[in-house]
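Shown here: the complex without one of its protein chains, the others still in place.
In this document, chain identifiers A and B correspond to the written order of the chains, with residue numbering beginning at 1 in each.
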Amino acid sequence: MKKAFTIAALAAAITLAPAHAETVKIGYMTTLSGGAGIIGKQMQNAVELALEHKGGKLGGMDADVVFVDDQRKPDVAKQLANRLVKSDRVDVVAGIIWSNLLEAVHKPVTRSDILLISSNAGPSTVAGEGCHKNFFSMSWQNDQTPEAMGKHMQDAGIKSVYLMAPNYQAGKDMLSGFKRYYKGNVKAEVYTKLGQSDFQPELSALRATAPEATMVFQPGGMGINFVKQWKQAGMDGVSKLYQVFTVDGVSLPALKESALGILGTQTWSPDLNNAINNKFVADYKAKFGGYPSFYAAQAYDTILAIDHAIAKSGSKDTDKMRAVLAAGNIPTTRGLLKMNSNHFPIQNIYLRETVKDADGIVTTRVTETVFTDHADSYAAKCKF
Amino acid sequence: MTLTLILEQTFNGLQAGVTLFLVAAGLTLILGIMDVVFLAHGAQVMIGAYAAAAVAAATGNFYIGLFLAIPVTFASGYVLEFLLIRHLYRRDHMEQVLATFGLILFFNELIRIGFGPAALYSDLPRSLSGFVEILPGAPYPIYRLWVILVGLACAIGIHIFVSRTRIGAMVRAGANNPEMTAALGINIKILFRFIFAVGACFAGVAGMMLGPITAVQPGMGEPLLILSLVVIIIGGVGSVRGAFIAAIIVGLIDTLGRVFLPAMLRSVVDQATADGAGPAVASMLVYITMAVVLIFRPTGLFPAKG
Partner (left out) sequence: MSGIRNLIGLVYEGVKDNRLLWLLIIGFALFPIITHFADLPFWNDVAMRIMLLGMAAMGLNLVLGYGGMVSFGHAAFIGIGAYCAGISQFYGITNGWVHLGFSIITCGFAGLVIGYLALRTSGIYFIMITLAFAQMLFFLFVSLEAFGGDDGMSIDRAEFGFIDLYDPLRLYFLIWIALVVVGMGLMFIVRSRFGVTLRAIKSNASRVEAMGLSPLRFKIVGYVISAVVCGIAGTLFASWQEYVSPDIMHWTRSGELMIIIILGGLGTLAGPLLGAIVFLLLEECLPLLLGAAAPAYAENWMILFGPLLIMVVMFGRGGLIGLLSQLQVRRNARSDHRGP
């Protein structure tokens, strides 16, 4: 009797005693300094908000996030990746805005048997031949968004289109993705200089061609310049403007009303109606004063994904987390996210219009779903 | 490719050239007279743009913004020369490059801290938005015409000042032979400070002109800086006339090149190659021009120092 009681008491003590919580360490890499620092800042804000929403714990473990600044330089990024993996001994490396930086850090992280989760970059090599089982994307593959734009314009029966993008890899990817689905008449494919600030000459040439629609990709400051000048040149009367990654949460505060009415495609919008997104957008606005951009939403989703992986697998072991993530159905701001065989999401892509919300602030709103459960075009080339 | 389009693009090239001239004029004087490689000239453009945009946003009036921004940029140039630049006169070019490069970093970061990293909102004034048909069927933005006029006015102003006034004569003498000028008893120190401040002012005006049509953000001046350096090299260091002609040439080559070159290439090579090579060659065009000019005229087209 006494023995059984002691054993029972011991057992009770062991199970009831608070277990010392394990810590999961995450290395989060973005660009925080320099011209593009604002994007990194939004992502950092979103990550901190996610941790706040999760009470500082991911999957039950204490979360320790190390933020590093890659300065948008590949050699700094590579060095930081090595540091996170070898010195800080993180369990997951995440973040990464730019495709070229992803190419630089991809190998050192994935071959160290640590998960690499991208919050934004998604070049075709990493989706196709250069894929690795330890890589996961919580954003999209670069071609997907323009593919949706191409499909929309094809379905809408637009006869002729004028294409414009900056002359670099992402620009070329955007336009080739567009042409994969748009089969109408491409009147011109113009590549502008990277960092160009004056588009008046291109607009004059466009006016002379008079295409039914114009599709542009001009990210960052280039987008602000382009849209401003488009409106100032009265081009709305000449052609209808469509865009990808040109009008977004980062450029809207500078564009304000001049962006109203412009249509674009994107995998996410602040007005997507689900519990996670509603809470994310409301709290982000309250805490940081302004709508989050898609960069922020993807960063938020990255933390949710890590939380999901640990909670479902019960550990932070790489193989176990990988299995959970590969199975998909990850709760994110875009709903339950499905995963493709190459570890890129299969997701909806929406047509968004720039509008004013109830408070008069300019933001984007979904008008229709162009693709449902769209997969990227490179998955077949990926063999782990 | 109609005549209308060519004419419209020529206007665009003129506008680009005139903006470049505003930046290059100060730079060529600073380099030619004081022999200082002042890389932070792009920062002066940025200061002018921010000053004008901030005042315009606060007062709601574009013209007040311009009016107050001009003395601000003049003052910034004056103070900068007094605090730092005058110590660089005796240093060699590389040290000047580094010190002014450090200035660029400092100013960009200062603006980032003061106004935030995001672009500032700025727009056209009501009075200058709208179009004018320069040719039937070619509506041209009034604002850009205004920029061309302002630029030309400044060019004429500088020309009159440099060639018809006493101070202008001193400036020309200083460009041609600084030592002799000083030996003649002219207060070189104040002259240099004045020239520097005026140069900064013109760069600031370029920034103010650009504010409404481009993004007002940290680092907005650097692309203009590189192009202006090319302009003053082609034009000849120290020569304002050279800077004007070279700026117009560069503006036209850059504008016409990037809109017409890909099409022209298509008649020579196949479509795919033209589409790929066209933009690359167009971006290189200005540099190729400069390299060619330097090979035949190693000191530019109109060098000030005989």
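Just so it is clear, a contact is a pair of C-beta atoms (placed from the backbone, for glycine too) under 8 Å apart; a residue touches a chain by one contact, two chains touch by 3 or more.
Values in this document were obtained by computation on a predicted structure and should not be read as measured data.
Trainee: Tell me which of A:V24, A:V47 or A:A170 is the one touching the absent chain.
Mentor: A:A170
Trainee: For the full complex, which residue in B:G60, B:G185 or B:P298 touches the chain that was left out?
Mentor: B:P298
Trainee: Could you tell me which of B:V72, B:L103, B:V250 or B:L265 touches the chain that is not displayed?
Mentor: B:L103
Trainee: Touching the left-out chain: which of B:V132, B:M264 or B:A280?
Mentor: Reading the full complex, the residue touching the unseen chain is B:A280.
Trainee: Could you please point out the chain A residues that touch the chain left off the display?
Mentor: 32-34, 37, 40-41, 69, 73-76, 78-79, 82-83, 86-87, 99-100, 103-104, 106-108, 123, 125, 130, 167-170, 172, 194
Trainee: Would you write out the residues of chain B that touch the absent chain, in ascending order?
Mentor: 31, 37, 84, 87-88, 91, 93-95, 97-99, 101-110, 112-113, 226, 229-230, 233, 237, 276-277, 279-280, 283-284, 287-288, 290-291, 294-295, 298-300
The criterion applied here is as follows: only the chains that are shown with their structure count from here on.
Trainee: Under the definition above, what is the set of chain B residues touching chain A in their complex?
Mentor: Touching chain A: residues 2, 4-5, 8-9, 12-13, 15-16, 112, 116-121, 123-124, 129, 131, 139, 141, 143-144, 210, 213-215, 217-220, 223, 255-256, 258-259, 262, 275, 278-280, 282-283 of chain B.
Trainee: In their complex, what parts of chain A are in touch with chain B?
Mentor: Residue positions touching the partner: 35, 37-38, 41, 167, 189-193, 195, 197-198, 200-202, 204-205, 208, 221, 224-225, 228-229, 232-234, 250-251, 253-256, 258.
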